[in-house]
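Of the protein chains in this complex, all but one are displayed in their positions.
Letters A and B name the chains as they come in the text, with residue numbers starting at 1 for each one.
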Amino acid sequence: MVVGKEKPKLIVNGKRVDGRAPEELRPVRMEVGVLKNADGSALVEYGNTKVLAAVYGPREVMPKHVALPDRAVIRCRYRMLSFSAEERKSPAPSRREIELSKVIREALEPAIMSELFPRTAIDIFIEVLNADGGTRTAGVTAASLALADAGIPLRDLVAGVAVGKVDGVLVLDINQIEDMYGEADMPVAAMPSLGRITLLQLNGVLTPDEFRQALALALYGIRKLYDLQKEALRRKYISTAEE
Amino acid sequence: MASSSKPILYVSNRQVVVVGDIVASGDVIIDSPNYLQKLSDGRVIATVTGLIDIEESENTVRLRVIPLKGRYIPKEGDIVIGIVTDIGVTAWFLDIRAPFPGVLNAADYLGRPFNPASESLRKYLDVGDVVIAKIAQYDRTRDPILTVQDKDLGKVVEGSLIEIEPSRVPRVIGKKRSMINMLMEETGCKIIVGNNGRILLRCPNPEIEAIAILAIKKIEEEAHTMGLTERVRDFIIEQKVRRGLIGHGSG
Partner (left out) sequence: MSVTPEQPVIPKIRLNAILNVMSKGVHTDKRPLHSYRQIEIKTGVVPNAEGSALVKLGNTQVIAGVKLEVGQPYPDTPNEGVLIVNTEFVPAASPTFEPGPPDENAIELARVIDRSLREPRVIDLSKLVIIPGKKVWLVWLDIYVLDHDGNLLDASMLAAMAALATTKIPKYEVNPGTGEVVIDRTTRTTPLPISKFVATVTVNKIGNYLVIDPNQEEESIATARLAISVSEDGTIVGMQKMGMGYFTEDEIVKAIELALQKGPELINTIKASIGMG
């Protein structure tokens, strides 16, 4: 978060740059089963952040020595398409993408019942189509839908959202401008029915009090996203049932 | 932690549940432990998208989720339809749509000891050959071992092969084979359903084969709905009429 020359006002009359209230999510769209070949797939949009996730597996592990005797290995790649951001991103994996691939894998590991599939691999591919803030959390939300769509047993769905501090105000689901010019960006992901937090990062500065409020705000947003996730999963089967 | 408490159900029988749905709480018996987990507070939560099957008797409630999707994972005793993809010195390796290859030992297939020094396995089964086999041994630590030493198993020389979601196989077979028997009766096809979602059809003619395949695809797509057997029977009759295989009003 580098503060540029001309920081815009991020809160005007209690509203944010895109007109939202501080605790308001962007318009969310979720669609499950969007790819033919993948075992599971999902498209998730938080406003202009658009992320596609695909899951293959459990499948044979290649190379074989990577296999684990007591559980499936989870392999996860988070990637931004070259044209997804304002400036073209080189297709070579960046340090940021390498870190986020790990952070996202570790956000999903607690949910996947990998012990049911020893010596196999579950591959998760997250492609950021358009980046407008919150791509890793939208990626977690999409990946957990894709895992569910693949029929892989999950302890719970994982949903994620980023809370930010902009012009001194805690706001839910930050966009690119708020991320760039704000004082803090805190991505969180959780399994709501189990009350387990599986991803937590803070880039920025918060007082302990602000942190507690930010975490509560994130969990409030996650609960809403979680309901939308379930709705998206159900929609796929209800539509065929109504024929 | 959950001391004995009266079961409460939050869903109705045959309802579609998704991951994270709380389906019940209290003392229930879980018949599909991979697809339903009991939390320490007594709540029972679904781990997959599927159909909930509730069996209520006087003093027990049994719950089961039948998943609607998922890769095939071998189970001992399963019938699978495999395709030879690789040939070793004393065994064939078959793609059985599982995360592991199925191993078919030469001695099992030939029903006698096999000497790799004097003969080649390719003489009996080559890459691309289709085999109906049974999972003889599988414990998740080694690749599953197949056998063809049972009735109706072995190399397939004719018929059509189709694939469906492995999780929908139980629906294609139906309770007490009701669905598959109806399919074979109405179409006159011989149909072998592998637990791995591969289905082999041998039909009297291509027209009726096309109808049988459409019917199976319909079962796959509507696996989560009720009254499916009768709907599929009507569908087959309608198709037969449309294709002029039988007249209006008959059948």
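The working rule: a residue touches a chain if its C-beta (ideal position, glycine included) is under 8 Å from a C-beta of that chain, and two chains touch if they have at least 3 such contacts.
If you're wondering where the values come from, they're calculated on a predicted model, not measured in any experiment.
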{"item": "Visible contact partners (per top-of-document touch definition) of the missing chain", "value": "A"}
{"item": "Per the touch definition above, residue among A:Pro8, A:Pro27, A:Pro91 or A:Gly195 touching the missing chain", "value": "A:Gly195"}
{"item": "Residue of A:Arg105, A:Arg136 or A:Lys230 in touch with the missing chain, whole complex considered", "value": "A:Arg105"}
{"item": "Contact partner of the left-out chain, one of A:Lys15, A:Arg29 or A:Arg96", "value": "A:Arg96"}
{"item": "Chain A residues that touch the omitted chain in the full complex", "value": "1-5, 66, 68, 71-77, 95-96, 98-99, 101-107, 109-110, 114, 123, 184, 186, 191, 195-208, 211-212, 215, 219"}
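Criterion: only the chains that are shown with their structure count from here on.
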{"item": "Distance between chain centroids, defined by C-alpha means - chain A, chain B (Å)", "value": "34"}
{"item": "Residues of chain A defined as touching chain B within the complex", "value": "39-40, 57-61, 69, 113, 116-121, 148-157, 191-194, 226, 229-230, 233-234, 237-238, 240-241, 243"}
{"item": "Chain A contact footprint on chain B (complex, rising order)", "value": "16, 18-22, 34-35, 37, 39, 45, 47-49, 67-71, 73, 99-101, 140-141, 167, 221-222, 224-225"}
